[in-house]
Structures are given as C-alpha cells and as structure tokens.
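The complex appears here without one of its protein chains, the remainder shown in place.
Note that the chains take the letters A, B and C in the order they are written out, and that residue 1 is the start of every chain.
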Amino acid sequence: MVNLGFSIGDLQFKNPVLTASGTFGYGQEFDDFLDVSRLGGIVVKGTTLEPREGNLYPRMAETPSGMLNAVGLQNKGVDYFENSIYTRIKSYNTNIIVNINGSYIDDYVNLASRINKLDKIPAIELNISCPNVKKGGMAFGTNPRSAREVIKAVRAASTKKLIVKLSPNVTNIVDFARIAEEEGADSISLINTLLGMSVNVQKMKPALSTITGGLSGPAIKPIALRMVWQVANAVKIPVIGMGGIMTASDALEFILAGASAVQIGTASFIDPQASIKILEGIEKFLNQKGFSDIREIVGFINHKS
Amino acid sequence: MVNLGFSIGDLQFKNPVLTASGTFGYGQEFDDFLDVSRLGGIVVKGTTLEPREGNLYPRMAETPSGMLNAVGLQNKGVDYFENSIYTRIKSYNTNIIVNINGSYIDDYVNLASRINKLDKIPAIELNISCPNVKKGGMAFGTNPRSAREVIKAVRAASTKKLIVKLSPNVTNIVDFARIAEEEGADSISLINTLLGMSVNVQKMKPALSTITGGLSGPAIKPIALRMVWQVANAVKIPVIGMGGIMTASDALEFILAGASAVQIGTASFIDPQASIKILEGIEKFLNQKGFSDIREIVGFINHKS
Amino acid sequence: MSKRIEDLKVIGNKRLNDDFFIIELTGEQKLPDFKPGQFAQVRVDGSPDTFLRRPISIHEVDLGRNTFKLLIQIAGKGTETLSGLKNGDMLNLVYPLGNSFSLPAENEKVLIVGGGCGVAPLLFLGKYLKSNGHTPDILLGFRNMERIIEYEQYLKIGKVFLTTEDGSMGEKGYVTDHSVLTNSTYERVYCCGPDSMMRAVAVWCKKNNINCEVSLENLMACGIGACLCCIVDTVKGNLCTCIDGPVFNTTELKW
Partner (left out) sequence: MSKRIEDLKVIGNKRLNDDFFIIELTGEQKLPDFKPGQFAQVRVDGSPDTFLRRPISIHEVDLGRNTFKLLIQIAGKGTETLSGLKNGDMLNLVYPLGNSFSLPAENEKVLIVGGGCGVAPLLFLGKYLKSNGHTPDILLGFRNMERIIEYEQYLKIGKVFLTTEDGSMGEKGYVTDHSVLTNSTYERVYCCGPDSMMRAVAVWCKKNNINCEVSLENLMACGIGACLCCIVDTVKGNLCTCIDGPVFNTTELKW
C-alpha cells in the first residue's frame, strides 16, 4: 500500500488529485461517471456574492491541444449555493473547496465570511486570476499591490484554510506566490488560464463574444509546469499544480517538479473519469518505482543527488 | 492579381510571409525545398558578437502541439556571419534581416554597428526576448527600463530599419510595444517563445539540460494572437505576428487581428515548405473573398461595421 | 437514465453523398433506453486538430439488435476523421446526453421540420412518434436534389413534403416557403436544422400559435453541464444546451 495523502496545515487530503474550479460543476454532474468521494477534493464552480449570468455566447473555441473559454463566472450566487447546492453535496466524503470571486475587495470579504459559516467546507480557493470578467478577477492577480490587499483582507475574514489561486499572466509568478505566503495563505494553486484569443477566419471575426478568453488544456502544460516549479522552489507552503493535466504522467510531471497535489481541469470535459484514472495511474507509478509514500517524489527533480 | 506587399517605412516587402529567426537557418538550409527569393523576407539565426556554443544537450522536448527548445543562441558570431554567410546569401532576392542579441547593451550596440555596414541587410530585428540565455536576452525584454535603454541605444547605432522583437513572458505586452515605438522602432515583431518546462517522468528528471526552455508551435498560437491583437491596437508602426502559425488560416488569424505580416517559425521543422504553402494559401483566401489588396484585411476584426 | 462512457464498436459506415455518412455502433453491454432528441459526445481519436469531443444526435435505434446509428455531416476535421471509420474500429462515446422532444397529446396534428443535417435527430423522433400511435407530417428542406437524404425512411412514417433551394425536387425555396404551411392546422411542430431555418420556423409557429420545439446545436465542450460553454439565452436566464436542451420549446427562447 502506497501512502497518497497530503495535507495543508492540519487539513488532510486522502490523495493528491483534486478537480479544478469551473470544470467539475459541483461534483454532482459527474455522479454517473465516478464516485466523487474517491477524489482528494473537489473545488467547486467559481462563486460570487450575487448571481451572475456570465458572458454572451459564443464562450468557447477549440485550439490546438486546448480550448479557450469566456464563461465569465456564471453562477447562481452564494445564497443559492448555500441553500440548494451545499445541502446536497456536503455529504460527499471528500474535501469540498469553494472558489471565491469578486469585483471589489469587499465582495471577496463578504463571500469569505459567508463561506466561513459552512461547516463542511474546510477551505476556500481565492481566485484572483479569472481573465474573463471586466472588473476584479485577473486585475487583482496581476498587480502585486492589489493582490496583497485582497489576500490580506480575505485572510482576516476567514478561518478556513486559504488557498490562493494565481494568474499565469504575469512577468514573475514568484512575486505573487511570495506575497500570498507572506499574507498567511496556507497553500498556493496555479495556474489559472492564460489569456488567449482565436479568430474565425471564414467569418472574419473573433471566435469568442468577448474576443479574448482563457486558454486551458495540454497546450499550456509546459508553461504551467515551469511556473509550478518556480513557485514550489520559492515558498514553503504546499503548492497545488494544474494546467493541461490529462494523464497520470502529466500529473507526475507536476509532482516531480514540486507540486504536493494537482487539480484536473479541462481533462474532465474530454473524459469525465479522467481524475480517477489519473489517481490510479499515480498509484501504479509509485508501486512500479518502489516508493511507499508520494511525498518521496514531491519535488524529486530538485533533489541534489 | 492580389497585392500582397507591405512596407516598414520605405522598406518594401513583396509579401507578408517571413521566416522566423532560429527556425530557418540562413535560408540555405531550405534551398532544396523552396526558392527563398519568393519569401517576403528571411530573419536569420540569432547572431551575437562573439561565437557561442549554446546550451548542453538535450535542448529539445516535444510537448502537446508544440516543442520546447533551449538552443541558447548557438552561432558562429558576427565575423563569421560577415565573412562566410553574408557573402553567400546577399544575392537572395528578398529582404534579409539579422536578429541581434547580446548580454550587455554594448554588445547590442557593437553588433548593430557592424550590421549597419552590410549593404544588403535592410533591417535588424532586436531580440530582447530570448529565454534561453543566462545573461541578457529575456531580462531586457521583461523589464520596461532596460528594454527602453537597449532599444534607445540600438536605435542610435543603426540606420537600418529597426524591428523590436518582444517577449511574451510579461504582464502587459502593450507597455513594451509602446516603449519600442517611442524609442523609434520601425516595427514590432512578436511573440518570441514562452518560458516552459517538461519533465521526463520515467527518468524522473527535467527533459532539458537547462530545465526550462522556450515553448513554440501551435500550442502558443492563442496567446500569440491575443498579444498581437493588443499590440496592433496600441501602436501605429507595423506589427509582425508569429507564434504557432502552421497554415494559411493561422496566418490569416494574425492578419485579421492586426498584423501587417507574419513570421513562420516551428512550422518549417514539420514542413520545410510551410512558408511558401502559407503564402499561397493567403493569396487564395484573398481571391476567394474578393479582396485585391491584403491591406484591406489587416485588422479587419477591429473595423467598426 | 444514467450517462456512461463506453467504447462502442463500429459495425457500419455508409456514405450517403459527398457530405453525409451513417455510422452504426454496437456495444457489449445492453444499450440504454434512448429518447428522441438525445445525443452523444463522440471522441475523435487520431486527429491532432480535434481536442474536444463532437456532439452528434442519436439518429436511429434498434434495441433488438442492440445497435444504433449516427448520421453525420462532414463539417470539418473531426467529422472528416470520423468518416474514415472502418468496421471493427472502436469509438469512444459519452452518452446518452440531453433532454428529449416531448410527446404530443393524442390526436394532436404534428409536423416535423428538418433541413440539412437537422434531419439527424428527427428520424428517431418520427419513428418514435409512429410507434406511439402518431402520424406526423414531415417537411424537409435541402439545397438541391443531390443532397436529399433519407427520403424513403421518412415516407414510412408519414406524409413527406419537400423543398429544395433550386427547385430540383419538391417545391422551390426554403421550408418556410412551402405551400403546406399556408392553410395549416398543425398544433405542434418539431424542428431541427440550421439556425436561420429554426428561427424562421419559430416565427411562423408563433404567428400561428403553434407549439414548437427546436433542437439547438450550440458549441459544446463537456456535454454534461460542467463547463457552461453551451448556453442559450432564455426567459429563465442562461440555460445549458447540453443538459437543459438540446430541445427547447421556442416560448422559452428569446428569439
């Protein structure tokens, strides 16, 4: 038996495979395909204080080994989450993490306080990296000063474990990771989508209603992996890596580079069972290589030999 | 007959398809496959004052719809270029552009002065975006102050057309484009490679000798396109777009987004005739849609209708 | 009915014309109880240009033989690759997905309207209605005679009216130009086809106070309600075409 568990402070995860916000609904959407309780955790859909309709259609474009989305945080708001979703999903035997979003710091703080009252939510993921909203979102995640302010404010408002999700659309990702650590984040997750664009050549117009959108999928894996490696080498808190993970081998790249855990995003659209298959593949790899604890390979490529 | 020409100031290009530095050698490597004189231009290999051996093997890794390279500006230096290469390629009936690189501003200036004496080189491409060298390179291209300094210095040293090649590894690409324009650049080319990484999971070590390298190919196209669109909307000088262009349709995405011309990079590795096929495809598209001049579609998606 | 992901075996690939082909599939397990209007998310393997699955309607079902068919139009790289499938190849599907057409009331006068590849979900619907005691009329529109597909199949279901844009068969024009609509007493219309056609049919139905259901073909990533990419603007706000649809009553849509 291999030990797959990891922890963020005193919060235990049974294994390092989580699902990424905005790509796994509230978990229920996948009930027919897998037992979500087998996952290390679920990060639910990006949530805001008020309901949001998101951006206009078309919101999606396929790109080489990836996709662009411009969903724009469509969600029914925190009231609906509390009353209709939470009551149904709180029985899942896994860590349910809420991804929080806002246009102003107050929004984030109010939202964090609301979530703070929900017993079965052990952690929040602070999303300062959504590229698909006009206000807030990535603006917080690409400016060191506002990043620090919003992290500080949310930290003060929440006793849950705080995971800060970074934007890759910056010159130096390590600066932002350090700020998060300094302001008391318990963990860092990265990367959110890269700002991209696609043009429909036949129609001679942008493919997305918003012109630009967020790029995800295997195309971004090399960039995500580089950033995770940089951040893992710069901070002491656990790092959760994501970006284009489709297979166990992809996940292992992140773990070998220094991630304590991974999130599976776009892969769940291609194969709704991707997360579980990846989990099984990681376990198999550890067995094959004769490791008994996943922690032995976290950051393995950085170990002096 | 469609007019495909474009110009940078008074420098005419017969068509908008150039080849990207570091991916087309000095042109001669492709003599068996195509008539390089049919191209709008050739940007030759990254050149430095002194010869450079580049980085250790392995320097390359395949990634989903892309590749990482860590060549590190291997080249025989400007003396060799002048004496052995220039004499052979100066007869090409196309614009030959030299991509210049250095570790210090003085290197760039000295190199620019040397190239300034070569009659048949009408333009230089100032590369402040190479991610694969320890000193200089991307460091210039990710810091607004040093970017400005090096552009100013090279501008003063050269009477050739000056194309500044930007690094995509920044928070706000438009800042750098504006700086280039303000300092007298005649054109902007983008993007250089994105900093990425790959891990060999079976060997449990980085795939590249340098750990990180530059990501190119279709994977980066959505990011490149977004940046080209942003820059084309922010400056008045012509923009040369590149990043993952494999087909005429890809090239047209950049042109419709605002690029006056494109460079073909990694595609030439997959199909040595890619550049010419793309040129033919662009011409066909214009004919089909009934345009008589390519300038009618430059930035088409931005036109008010 | 629960969704599944499964490798199914190709047991037929019939080319109808330049654009259309029909794939027949079978599985080791018993197939689910499909409802007309549902679709599958089809994985296109071996194509570097198709990262996402492709949504394709269930076209015909034969539960006795444990097989079903997909009618596919070559629209780009993915469908092109699928057109090369050979007997014995495996195809990975996530299915069955989406809602379905609602059944008409007894004796309701029903018209099915299809155009181009919109006929895909309608044959299953027609057969389903027939086997439930209805005899719908069917109005099909095509670009020209060469593009007409599955005509004989529809003849077995009910009366078939045709339009072609060039008049090479049936009446000339679009489906909404057909004379059968002028003095109609239809009480319920089911429609699938190009967006512009569905909108025109919806307008006509509204004017004539006819209940109308359309099957939308929005761009999809997941097909299971997880990505929120396939939304359609409705009177209830944004709904997902993949789980709240693909079939919508046009009174719900902001057309």
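Just so we're on the same page, a contact is a pair of C-beta atoms (placed from the backbone, for glycine too) under 8 Å apart; a residue touches a chain by one contact, two chains touch by 3 or more.
Computed from a predicted structure; not experimentally measured.
*Asks:* Could you tell which one of B:40, B:141 or B:217 touches the chain left off the display?
*Replies:* Of the listed residues, the one touching the omitted chain is B:217.
*Asks:* Touch as defined at the start, partner being the missing chain; which of B:71, B:85 or B:121 qualifies?
*Replies:* B:71
*Asks:* Using the touch definition up top, pick the residue from B:13, B:30, B:108 or B:140 that touches the left-out chain.
*Replies:* Looking across B:13, B:30, B:108 or B:140, the contact with the absent chain belongs to B:30.
*Asks:* For chain B, which residues touch the unseen chain?
*Replies:* Answer for chain B: residues 22-25, 29-30, 32-33, 53-54, 56-67, 69, 71, 74, 217-218, 266, 268-273 touch the chain left out.
One rule holds for everything that comes next: only the chains that are shown with their structure count from here on.
*Asks:* Listed by label, which chains are in contact with chain A and with chain B?
*Replies:* none
*Asks:* When the mean CA coordinate of each chain is compared with the mean CA coordinate of the whole protein, which chain is closest?
*Replies:* A
*Asks:* From the C-alpha centres, identify the chain that is farthest from chain C.
*Replies:* Taking each chain's C-alpha mean as its centre, the farthest from chain C is B.
*Asks:* Could you give the separation in Å between the centres of chain A and chain B, each centre being the mean of its C-alpha atoms?
*Replies:* Each chain's C-alpha centroid was found; their separation is 34 Å.
*Asks:* Taking the mean of the C-alpha atoms as each chain's centre, how many Å separate chain B from chain C?
*Replies:* Measuring from centre to centre gives 47 Å for this pair.
*Asks:* With chain centres defined as C-alpha means, what is the inter-centre distance between chain A and chain C in Å?
*Replies:* So the centre of chain A lies 36 Å away from the centre of chain C.
*Asks:* Which chain A residues reach two or more other chains?
*Replies:* In chain A, 63-66, 217-218 touch at least two other chains.
*Asks:* Can you list the chain C residues in contact with two or more other chains?
*Replies:* Residues 48 of chain C each touch two or more of the other chains.
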